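Handing you this structure, nothing more for now.
The other protein chains are all here in position, but one chain of the complex has been omitted.
Should a chain be cited, it is by its letter among A and B, assigned in written order, with residues numbered from 1 in that chain.
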Amino acid sequence: MANEKKLSIIAFSGDFDKLTAVFTLATGAAAVGYEVNLFFTFWGLDAIKIKQGRSPVGKGFLPKVFGVMMGGLKASPVSRLNFFGVSPKIFRYLMRKNNVATLEELVDAAKQLKVNFYACEMAMHILGLQKADFIPEVKDVLSVASFLRLSEGGQTLFI
Amino acid sequence: MANEKKLSIIAFSGDFDKLTAVFTLATGAAAVGYEVNLFFTFWGLDAIKIKQGRSPVGKGFLPKVFGVMMGGLKASPVSRLNFFGVSPKIFRYLMRKNNVATLEELVDAAKQLKVNFYACEMAMHILGLQKADFIPEVKDVLSVASFLRLSEGGQTLFI
Partner (left out) sequence: MANEKKLSIIAFSGDFDKLTAVFTLATGAAAVGYEVNLFFTFWGLDAIKIKQGRSPVGKGFLPKVFGVMMGGLKASPVSRLNFFGVSPKIFRYLMRKNNVATLEELVDAAKQLKVNFYACEMAMHILGLQKADFIPEVKDVLSVASFLRLSEGGQTLFI
């Protein structure tokens, strides 16, 4: 059935390894014909921000504190190895050395494979973000209810 | 189909941001007519404890160590910002400032929207908790198998 070929992921984490998992699953599924919907929320919004170096969080002191923590893809920590600091680099190095796609390449592949990118309305409100803060591939800003409706009939993961 | 309007969440984490995600998804889904089942287990049991300030974990030294870590909703750390300590407060402040429901409000909304609360039997055994330790909205104590049966035919998330 058509509805069995749909994968929806709520991308909540901003950790490098978890974002890698999100995009590995997304591209792996899209490559074999799945409809893939990614719903970026909270820390996961990192992955779809424009200008990865700059803090996209709204103006003011408190949003800035979050901004420092949300420095974009290249800065995203590995969940378990955060203390070492070097670990995203090691991860990246191992991926490169073993001919596995890096996170940036996986994001590019996801775009080319027509993976659907959505941003979470509520998290954007909390963090003071606008649609203009995200890459143009972000198709729409959705409420939780809209995303759930979109993902009906398929497999849905929270990462 | 009826079975496409069901959302079940295994609420495992006690982190403030993840619990916010649990209740945002739950209320968002319930508001548009979904049957929503929340299965609180391990650290997630924090969210349904009575008297948030008091340790609900059973008697004895070792359960107390866990009790300190499980101080209830107001004490729940944000998963990525735990080191700063201040971050749940910042989060709460941003939610308030931007007119987004706080976690406590989301829990209240979930109750009013008839979201079903269940507690995990096995985690209660490990942590020495009784049904009486939880808010009265907790409908039942369930085994893993019973919860899986309950969530069949819908979307199930682990958070």
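Heads up, the rule we're going with is that a residue touches a chain if its C-beta (ideal position, glycine included) is under 8 Å from a C-beta of that chain, and two chains touch if they have at least 3 such contacts.
For clarity, every value in this text was computed on a predicted model and none was experimentally measured.
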| item | value |
| --- | --- |
| Residues in chain A touching the chain absent from view | 4-5, 7, 17-18, 21, 24-25, 28-29, 31-32, 34, 80-81, 84, 87, 90-91, 93-95, 97-100, 155-159 |
| For chain B, residues in touch with the removed chain | 10, 12, 14-15, 41-43, 62-63, 65-66, 69, 77, 122, 125-128, 143-145, 148-149, 151-153, 156-158 |
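Assume only the chains that are shown with their structure count from here on.
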| item | value |
| --- | --- |
| For chain A paired with chain B, centre-to-centre distance based on mean C-alpha positions, whole Å | 24 |
